[in-house]
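Only a single protein chain was left out; the remaining protein chains are all shown in position.
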Amino acid sequence: MLPLVLDNVSFTASGKRIIDAVSAEFGAGPRTVILGPNGAGKSVLMRLCHGLLAPTAGKVIWGGPSNGRGRQAMVFQRPVMLRRSALANVAYGLKLAGVSAGERELRARDVLEAVGLAPVAGHPARVLSGGEQQRLALARAWALGPEVLFLDEPTANLDPGATRDVETIIGQIRAGGTKIIMTTHNLGQARRLGDEILFLSQGRLVERTPVERFFQQPASAAAAAFIRGELPWR
Amino acid sequence: MNEILLAVTEAGRMIGRLDDELVEIVLLSLQVSLTAVVLASALGLPLGAAIAVGRFPGRKTLIVFLNALMGLPPVVVGLVVYLMLSRAGPLGELGILFTPAAMVIAQTILIAPIVAALSRQAIEDAWRDYQEQLRSLGAGPVAAALTLLWDTRFSLVTIVLAGFGRAAAEVGAVMIVGGNIEGVTRVMTTAIALETSKGDLPLALGLGIVLIALVLFLNAGASLIKDAAQRRYG
Partner (left out) sequence: MALNGRRMVATIMMSALLAAAPLAHAEKFITVASTTSTENSGLFKHILPMFQRKTGIEVRVVARGTGQALDMARRGDADVVFVHARAAEEAFVAGGYGVKRYAVMYNDFVLVGPRSDPARVAGGREIAAALRKVKASAATFVSRGDKSGTHMAEIRLWKASGIDIAAQKGPWYRELGQGMGASLNTASSMNGYILADRGTWISFKNRGDLRIVVEGDKRLFNQYGVILVNPGKHKHVKKDLGQAFIDWVVSPEGQRAIAEYRIGGEQLFFPNAAEAGA
């Protein structure tokens, strides 16, 4: 349940401080994009929010009346598919969520239709192309009806066409009311898909700015250098 | 060389006329080893999965110990089981010494560590790849273990076949706990040992060829099923 509050969260591994005292609050609404140079800790931060990692200091607090995590889902850079059909992969997530068998198949088919994978519903998921598998991963997450969808560099391994498809689907999921929190290296994508930018550098939250202002006039020197580095003609 | 040619001819003749005694011995060998491999898998696969997915103190030591048990000498297992099942031993009341049941028990003890240790490795490798995604979808350790068992099924089939091969090939355990009683506990390997000790080497070698052919046949069958399934499920 939103809001998600990070209270002075740190994460240390092998003696190295990967996330350094990050505090932030995420509410429903704005699409959040996390940017930063390699090694800044973006992926780790996402995993801390989603609960795959536990902070070594500080707290990750989910609000809401039940004070629980609520429904969340995450799509990774490389989709992990089970050795079964595309439909069965989507149904798997629903089964874990406690959905009944008949209901599972219906919802799975619906969501596969929505992402354009209905023709391959019966195909083994592992023989699908990279782009199709990522769309399948999105379908699997979408079917759960998550309140928050985390995406860790979802199009890093995809060609422009597949990237476009994925961005469209993210938009559809967003339109259904899901909060989007994602990381990306693609600044154009950040501009297209983001409402606000969280800029991370060396594990610290350096800047949090609405998207347009971030690219025109970043508040921090680090962010400015980053944008220049990624887009040297600016 | 002459003896090998004689043996091949003898094997062909035995198979051709479907010698009563040969059929009895072959069927018993299959019954004992197949039952043992089913029981060993029922024990070993869940154990392997549990160790692969679980995290508990002493885990590394347990893995080393389990791996070492793969090298249990069959004759030692036979001796220990004999001492257990002997009338003078703790389980003597059961009266199952010198019956196929005792042979199944001995072979199960022999193969279970093989199935457990090898499946542990296969599942742990898969867990490394699947862990984040499965946990993200909400799978607890038990659900994850079951999912991995099913997803690594093709590797597991090979492991189970390895276990069967080990059982069907051993003579030390079944000789001691079975007693090689004609018509009751005589299996292919003990029959080969007997014929060898009677000096009838071509017959012994012929039986050996039949045994190898049998195991080859079973493996070929399993391979065909595996290929068909792999084509279907990826």
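The first chain written gets the first letter, and so on, giving A and B; residue counts start at 1 in each chain.
Criterion: contacts are C-beta pairs under 8 Å (C-beta built on N, C-alpha and C of every residue); 3 or more make two chains touch, one makes a residue touch a chain.
This one's a predicted model, so the numbers in the text were calculated from it and none came from an experiment.
Asks: Pick from A:A88, A:A108 or A:V166: which residue touches the chain that isn't shown?
Replies: Hidden-chain contact among the options goes to A:A88.
Asks: Which of B:T158, B:T196 or B:N219 touches the chain that is not shown?
Replies: That would be B:T196, which touches the missing chain.
Asks: Just the residue numbers, please: which parts of chain B touch the chain that's not shown?
Replies: 30-32, 34-35, 38, 42, 86-89, 92, 95, 97-101, 104, 150, 153, 179-182, 184, 194, 196-201, 229, 232-233
Here, only the chains that are shown with their structure count from here on.
Asks: For chain A and chain B, what's the span in angstrom between their mean Cα positions?
Replies: About 47 Å separates the centre of chain A from that of chain B.
Asks: Note which residues of chain A are touching chain B in the complex, please.
Replies: On the chain A side, the touching residues are 47, 50, 52, 73-74, 76, 80, 82-85, 92-93, 96-97, 124-127, 140, 144.
Asks: In the complex of these two chains, what residues of chain B are touching chain A?
Replies: Per the stated touch rule, the residues are 129-130, 132-139, 143, 147, 150-151, 153-154, 232-234.
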